[in-house]
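Note that one protein chain is taken out, while the other chains of the complex remain in position.
Chain lettering (A, B, C and D) follows the sequence in which the chains are written, and residue indices restart at 1 in each chain.
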């Protein structure tokens, strides 16, 4: 198909889709309307179980099974990345040269790493109280580690990041979620039902029954998943060189820039 | 010299731990024993990470 | 309030989605296409949250407000969008890993050149 | 609608709007500066919104942005060091005025909040925001020159 025909096809299809979508928008309940039956019920259920953050309650209590699905997608995506980005037989590892980063940047990186890690873990731990939770805090904590690559060099990052340990952590966290679910099945009523633990005092760390546990499991899974994911990409971009590919050192003199093709 | 080095390491981690623990207390809204315990643990993890990062950058 | 703000968020979601789809269809670089796909994903978040909004309401998070004192927006759509954001990012990563593989196997990331290679 | 939200609207419309335009056009050196400024301006806007909606919990958003925004700019500074070395960005005045805006907003909020734990949190956010953005700007204009490879 030549580009011209394709553009026509895209234009026709896009126009049709746009017309349908706009027609649908005009029939939607108006923005800011007052009728949210599911939302009201979710808030009610969340308050009944002493979970201050209703969104966490929906994710880890009322729709915990759905979150299990999301976790599985995450796990599978990371697995796919690891397989796709693994080192093949015709590739070898070239050790990256130590980078010479300006001193204030390096100091900033060393300062921000623990602070960002603490913030990430704070966001995970208070997921059932204030805005945040395992998904957000996990990403923040994992990003914190990679400040070391930005502010120093890849070798420094590799020293604090044994990838194998994070792969194990990823798997363990996923199983922890499943085990909590099965525990609900054995000790209580149903898979992932929040009937096992006392609901605690409203707006404290231990409130919400199993919500904090599932939250922590997701936080650990996301953090480990992101670390493993970035490890694959960093290895490919920085270390792994295949035969014939010009080495970093040879190619460094001329950094081509592809101006908007 | 080994004991001196251990002492320095302990001091470094303890200093980070205290600073990060104080930061945790700034972040949280309600202070209760469980909150303090979790904060102490998390600050410990972050302090170890801080020391690990500094050593990784400086070379072992 | 006039009628326009009542559909504006939905129309913005439609616009963002269509813009992303146009970029996907006309992209000459697979990395750019993955970026366009994440624009399409953003449209879904905007649509979901727009459906859940309530005039003058606040977030359904009761760590700093007393329950029942202020109207709150719909938490269900927020929970959907929330997991979507992180999972969407990992899916983006998976697609980028595929792009790296394509570049390794065929030496190009231009979809048109890839079609020629196959045919 | 109160004064805080009005101020946030102004910061968003004028400041962040300008950075969107700056990041979409022009040479690479202007785009990276615009990206850095977008986080430097969005963070005060988030703080203003938190105050305007009377939700101290929203300050967490500004905290995360103040931490990760400069880290994002460092990503660009690090991985585009080769492209930026020949044509380093210079935007001292803009960066300083954005930092000044951030500091001003934090101070105004501190006065509004009064002495409490929330005040300390605001100060932490302010220090991270201003320090991070000044440093990210420094990294863009040559701080990563020795890190073109690796």
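Note that a contact is a pair of C-beta atoms (placed from the backbone, for glycine too) under 8 Å apart; a residue touches a chain by one contact, two chains touch by 3 or more.
To be clear about the criterion, contacts and distances are computed from a predicted model.
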**Report entry** Omitted chain, identified by the protein name its UniProt record gives, among "Heterodisulfide reductase", "NADH-quinone oxidoreductase subunit", "Urea transport system permease protein" or "Hydrogenase subunit MbhD domain-containing protein"
**Finding:** "Hydrogenase subunit MbhD domain-containing protein"
Query raised in the report: Considering the full assembly, with which of the depicted chains is the omitted chain in contact?
Result: A, C, D
Query raised in the report: Residues of chain D in contact with the chain that isn't shown?
Result: 1, 5-6, 8-9, 12-13, 16-17, 19-20, 23-24, 28, 31-32, 34-35, 38-39, 42, 45-46, 49, 53, 55, 57-58, 60-61, 64-65, 68-69, 71-72, 75-76, 79-80, 83
Query - Interface with the undisplayed chain - residues on chain A - result: 32, 53, 55-56, 123, 131-133, 135-137, 139-140, 142-143, 146, 226, 229-230, 233-234, 236-237, 244-246, 248, 251, 256-261
Requested in this report: Would you write out the residues of chain C that touch the absent chain, in ascending order?
Outcome: 1, 5, 8-9, 12, 15-16, 19-20, 22-23, 27-29, 31-32, 34-36, 38-39, 42-43, 45-46, 49-50, 52-53, 55-59, 61, 72-73, 78-79, 81-82, 85-86, 88-89, 92-93, 96, 99-100, 103-104, 107-109
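Following the convention adopted for this analysis, only the chains that are shown with their structure count from here on.
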**Report entry** Between C-D and A-C, the pair joined by more C-beta contacts
**Finding:** A-C
Query raised in the report: In angstrom, rounded to a whole number, how far apart do the mean CA points of chain A and chain D lie?
Result: 23
Query raised in the report: If you look at chain D, which of its residues touch at least two other chains?
Result: 56-58, 63
Report task. Provide the list of chain A residues touching at least two other chains, using ranges where the numbers run on. Result -> 109, 115, 119, 126, 130-131, 136, 151, 203
Report summary line: In the complex, chain D touches chain C at residues 53, 55-58
**Report entry** Touching residues (chain side chain A, partner chain C) in the complex
**Finding:** 3, 6-7, 10, 14, 17-18, 21-22, 25-26, 28-34, 36, 38-39, 42-43, 46-47, 52-55, 57-59, 63, 66-67, 70, 73-74, 77-78, 80-81, 84-85, 126, 129-131, 133, 135-136, 138-139, 202-203, 222, 225-226, 229, 232-233, 236, 242, 261
Report summary line: Within the complex, chain B is touched by chain D residues 56, 63, 117, 120-121, 124
